[in-house]
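The complex appears here minus one protein chain, its other protein chains still in place.
The block that comes next holds chain A.
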Amino acid sequence: MTTTIAPPEPPTASGSPHGAAASPVPPTTPSTAAPNVVALLAKVVRILARIIVSILLVLVFAGPFYWMVLTAFQTASEALSIPPQFWVDAVRWDNFIAAFDRVNFGHFALNSVIVTGGTLLGQFLIIVPAAYAFARFQFKGRDVLFGVVLATMMIPGQLIFLPVFAMYAKMGLLNTHLSLILPFIASGFGIFLLRQTFMRVPDSLIEAARLDHASEFTIIRRIMLPLAKPTIVTIGLITFIGTWNNYFFPLVWTTTDAARTLPVAVPRLEALDEIAPTIVMAGNMLLVVPILIVFLLARRHIISAFTYTGVK
């Protein structure tokens, strides 16, 4: 493993008390009789090690995806051959047709689109006014209520599925799209993130708008939203990925297929008897490909959205 640490900066030694001792030699290079040859060798070894580790990383992280795509296009006998076959002779769509024959993916994909779209839209409508109020108004109980919002972020969602299921059963909300959308539109995380952004908007902009007798709605639409666009895109991307991929809640809050989404439907292929991995992987691609395309298109934005959430 070459765990290189941040490359050393060439020291600016002039005038420092340690000036004489500080020479720009990397710490790993031993000072032998022929420093040039040794330094060169060390450099070559380091570059080689970097290349090898890089290839390993690609194999480890991209390999399983390649294997899924490969299997999805193989015939059963190709996929089950020993030793394994790492290529396909011809692109066939048979496995995809077979997957569609067994599970009505169109229905589940539509549900996925409705639930994901509904969550995104609902979240926007709920979060924006709440974040605006928390950011720009003084009112009694504000800090306590904001504390409540933050506290809900700490509650693992999976601890509340049982009581919510019982609640839905009593209210007749089971097996509706609404039941899979409602709990997620008031995201505490989204309110927190958007509030931070709204708080950075200069007061002068809002004062000027108020002098022009702009309504709060106009202020939100004309000043706040344009300035908060990057934050809204960030929240939207995280919500989109999280909702599209969600398996647990569509599984536990439904008793029929009426509102179930793709992540619940795809593993069903695997549970069928006598089914080749080729068909399972073809079905799996329906779930993976849309999100992978979004990732490839908005890679930088998605990565910075997710890492920002970690840096708080």
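Note that a residue touches a chain if its C-beta (ideal position, glycine included) is under 8 Å from a C-beta of that chain, and two chains touch if they have at least 3 such contacts; residues count from 1.
By our rule, contacts and distances are computed from a predicted model.
Its record in UniProt calls the unshown chain "Carbohydrate ABC transporter membrane protein 1 (CUT1 family)", which is the match among "ATP-dependent DNA helicase RecQ", "Carbohydrate ABC transporter membrane protein 1 (CUT1 family)", "Hydrogenase maturation protease" or "Lactose/L-arabinose transport system permease protein". Touch with the chain omitted from the figure is made, among A:115, A:223, A:259 or A:281, by A:281.
Touching the missing chain, out of A:57, A:97 or A:121, is residue A:57. Listed residues A:97, A:121, A:148 or A:272: the one in touch with the omitted chain is A:148.
Residues of chain A in touch with the missing chain: 1-9, 11-13, 16, 18, 21-22, 27-28, 53-54, 57-58, 60-62, 64-65, 67-68, 71, 80, 82-84, 125-127, 129-130, 132-134, 137, 139, 142, 145, 148-149, 152, 154-160, 162-167, 169, 182-183, 185-186, 188, 191, 216, 241, 244-248, 251-252, 263, 266-267, 270, 277, 280-281, 284, 287-288, 291-292, 294-295, 299, 302-303, 306-307, 310-312.
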